[in-house]
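Before anything else, here's the structure in question.
Only a single protein chain was left out; the remaining protein chains are all shown in position.
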Amino acid sequence: MSAGSETRAAGELLERARSGDRRALGRLLTFVEHRDARAHGLDDLVHPHATGNAAVIGVTGAPGAGKSTLVGHLVKEIADAGQQPAVLAVDPSSPLSGGAILGDRIRMDGVAEGRAFIRSMATRGHAGGLALAVPGALRLFEACGFGPLVVETVGVGQVEVDVTRTADTTVVMVAPGMGDAVQANKSGLLEVADVLVVNKADRPGADDVRRDLEHMLDLGHITGVTEHWRPEIIMTTATTGEGALKVHQAIQAHRAHLAETGGLEDRRRSRIRQEVADRMTRRLEDAVTACLASEPEELAEALQGTRTPASAAAALMERLVR
Amino acid sequence: MSGVPVDPVYGDGPMPGEYPYTRGIYPEMYRSRLWTMRMFAGFGTAVDTNGRFKDILRHGGTGLSTAFDMPTLMGRDSDDEVWSAGEVGRAGVAIDTLADMEDLFADIDLGAVSTSMTINGPAIVALAQYIAVGDKAGVDRARLSGTIQNDILKEYQAQKEYIFPPRPSMRIVTDMMRFTTAEMPRWHPVSISGYHIREAGSTAAQELGFTLANGFAYVEAARAAGLDVDDFASRLSFFFNSHSDFFEEIGKFRAARRIWATWMKERYGATSERSLMCRFHTQTAGVSLTAQQPEINIARVALQALAGALGGTQSLHTDAYDEALALPTEKAARIALRTQQIVAHETGVANVADPLGGSAYVEWMTGEMERQAAEILDHLLELGDGSILEGVYEGIDNGWFVGGIADSAYRFEREVNNGTRIIVGVNAFTEGNDSDDGGANLLRIEQDTEDLQLKRLAAIKHSRDGEAVSRSLEAIKSAARDPAVNLVPPVIDAVNAYATEGEICDTLAGVFGRYVEQAIV
Partner (left out) sequence: MPEDQNDAVTDRSAPIRVVLAKLGLDGHDRGLKVVARMLRDAGMEVIYLGLRQTTDSVIAAVEQEDADVVGLSMHNAGHLALAPRILQALADSDLDVPVVIGGIVPEADVDTLRDMGISAVIHPGASALEVADAVRRSVA
């Protein structure tokens, strides 16, 4: 297929997806995720329809904190409010095989009962891949009329935390036991929190977790705290949905706060800046790989020892940038 | 066979019938009373199964064991179009309303038989229906004798036949324990089942450790509900799997008795002897049966049955050789029964109590099983901050049980794959695999059963007093909201109004929520 016909195919799919064809949207998400040739030009087609106005909510926390169940209740609240939620559920790929078991959908859909578009996404190893796929997928969702958009990630690893950081509002979940406040603080999760959720509120120890969080907020351990915004701590029981409404309200309150203070525009700009940086990095990496694969003279000299690696790199970079 | 006289028991140290009961719970074991040969029945409509029950009673049986169909086990009515279509009356009997339970036990004196009901999620409804049938026939509740499986904890860990989340489910179980303790002294309100944990792929030690943990969790829950341990512990019973690793299984059974007795005495302060005895039913491992060369399953079942007998089981179910393929045919079910009759009457294992006691290997294996189970119990105590019950909740919630079982199942599968574990007919000795009949003689339940049950249910719904049904369901709803109220009486009222099982479960789910599993793979 020529690039032109691929663009046409993507265009047709986008038209179908925008008129409510979920399967077409599912296919386009694959294009975005694979950076497939068929997705060629898709970004240009999507751009006019993606205004960047859809609220993006990040939800993260340790494994077992109850994220998927809470997201299920959250999107149900969103749907009840007459909106069309979509979810990107990100799970790690196996570093050994590259495969993945994506299991967030079970609990999410078990609660949301088909009222949200849910897409599971694997991190697929290469750092940065996810950073490109997520914003592309979110724009696509928005172009098809979805919003608010929820991105769920496991709160381990820099890539996941970075993805969450790009949201308008980031919800960090902790629970008594495995994913408690102290551990979440250590892993840097609390730093990105705009809303804090203590799940398993029916559990002994939940109040202790709440106290720990209050304490950390007081001590300024949570850098998201400004004089204008102190993350609200909400107690939930995800298994019953208790507290989900409050979480939804807190997210809306945070968004209203951002809108008032200009923070929304700041976040939008930093998100775009980050994506441009990520895409540049990716191009550079690809260019470096291609350059070295072509066995340039400078590399050969470095290998022979007639030139320092630093000098070879400097010369090659100059050529690349030009 | 040669007629050499033998003593009832050999060896020294704690003997069978003595604490901690490692060697058996009775001094003479099968010399005084053989294990009960229990076989499952249940198919089609209640009328069909009632016929099978009467056959069993006519042939001298006194125990009735009921298998329910999947919709009944999951709290769904036969007319539930999404969930029940195609499954009504297939794997067991369909029970929607009290009318079905009345038909199931028509012309059977509930005061004279012992009934076992294998049901968990909606167990409270089945028990209420059974009580209501007895009430109507004028049988005093104190005379009702039997067992309801009602082991909800292992559902989240292995069998997956849950309805509500764990905590409200445990409230239902403790309500049932309180009710039966007060009114039904001959009823066993929970049969703590490792069988399904093993079938789901656990190791023998996991089966042992998880099951005992669940048992202790029920004890802690019942004590928290205000019951005295000696008032109910003697009516707790266990249900284990007998798999193919012969000595490991025997060690597992012996370790189960020893751990249960020690913990009940030392940790839970039980004083009555009967509270310390781990009584259990055993079933051969369904999962070990192969679809390849199905006849060779008869040999597997025989050896597993022998392990159960040498392990000191109180009752035994032997699987039919064709169960890997479908529901057992009558012939296969008969061969299964004959197999354990051979073990009981021809092999001589019943002549001496704990004939393997004192074997260096068997004693070591018993200790090894005990050690591994202790590790599991320790971990749960740590998870639960000193409470097994809380530890079990946490282990369910964080996927520890399910993940541990999945790991073991995967390891087993890999061993079969790479040939380090031999399964005859599967990865070795496969000559003859093509000779099976291709399933031509398998038992297949026809669609007629479902149509018939749908008509019966429609008729009941038409003839009952709709207002009374709504009122009784409202009463269940308000009882569910108040943890101080026992749910059993309002559920009995509702079944008497011919509310369906599905209606009652939906009402409870409205308050408690429905459990959705986590993807712990």
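Should a chain be cited, it is by its letter among A and B, assigned in written order, with residues numbered from 1 in that chain.
By definition in this document, a contact is a pair of C-beta atoms (placed from the backbone, for glycine too) under 8 Å apart; a residue touches a chain by one contact, two chains touch by 3 or more.
Owing to the predicted nature of the structure, the values given are computational and were not obtained by experimental measurement.
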Full-complex contact with the absent chain, from A:Val46, A:Ile78 or A:Ile118: A:Ile118
Residue in contact with the excluded chain [from B:Asp96, B:Glu161 or B:Glu390]: B:Glu161
Among B:Ala106, B:Ala324 or B:Leu337, the residue in touch with the chain that has been omitted: B:Ala324
Where the unshown chain meets chain A, residue by residue: 3, 22-23, 25-27, 29-30, 33-37, 39-41, 43-44, 93-94, 96-103, 105-106, 109, 114, 117-120, 122, 124, 132, 279, 282-283, 286
Positions on chain B where the hidden chain makes contact: 70-71, 73-74, 76, 82-84, 86-87, 90-91, 159-161, 199-201, 287, 290-292, 324-327, 406, 409-410, 413-414, 416-417, 423, 426-427, 436, 438-440, 442, 444, 517, 519, 521
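Keep this in mind: only the chains that are shown with their structure count from here on.
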Centre-to-centre distance between chain B and chain A (centres being mean Cα positions), rounded to whole Å: 45
Chain A residues touching chain B - in the complex, by the definition given at the top: 64, 68-69, 101, 103-107, 110-111, 177-178, 200, 202, 204, 239-241
Footprint of chain A on chain B - complex, ascending: 165, 167, 383, 385, 390, 394, 397-399, 513, 515-521
